[in-house]
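Questions regarding the structure given below will be posed in turn.
For this depiction, one protein chain was excluded, whereas all remaining protein chains were kept in their positions.
So, chain A:
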Amino acid sequence: MFNYLTRVADASGVEFDYASPLPAFEPERDREPAPRPDRASWPVIADEFRTLPGFPATNEAWQRWHEYVFDSGEPLKRRDRGLLARAAAQETCDRARADELAEHTPRDDREERLDGFARKLSRSPWRMDASDLRALRDLGYPEPALLHAISVVALQNAESRLAMGRALTAR
């Protein structure tokens, strides 16, 4: 869940607004992202690890969330959602999900920019700034579509990591 929320926070530019006696955490914005392994060594995660059968209420709520974020036709087209999710899945080395979305390879400049947005938000979210949303706005995406673009990338990051974590702990 927090792999979703952190990316929404980083891409939307919301401010930290909870009262806390602890010192505020200052992100190291110059940090280089961890290198990704070659595609040949990406794990293939079985579908059984993409759900939470041991937690029926959470599992049901998650599936409803997943369907809305990845399958809605508005305010962002399904092809655009697939493009964003594919890039996020590749950046998290989730081979099965990336292969599932293989047909969503960028075909023009607009799609390349969507792809780039998803990769930056997945790989180095601490470097997001106002210009990243502005670039999508300049392509004609209205504000609600920007929220959905962020949500697609954030949720794919969360789901890929959750699946990998479940597969690893099942070994």
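In the analysis below, a residue touches a chain if its C-beta (ideal position, glycine included) is under 8 Å from a C-beta of that chain, and two chains touch if they have at least 3 such contacts; residues count from 1.
Convention: contacts and distances are computed from a predicted model.
One subunit of the complex is not drawn; among "Spermidine/putrescine import ATP-binding protein PotA", "Alkylhydroperoxidase family enzyme", "Amino acid ABC transporter membrane protein 2 (PAAT family)" or "GMC family oxidoreductase", its UniProt record names it "Alkylhydroperoxidase family enzyme". One chain is missing from the display, and on chain A it is touched by residues 1-20, 24-29, 31, 55, 57-58, 61-62, 64-65, 68-69, 75, 125-126, 129-130, 133-134, 143-144, 146-148, 150-151.
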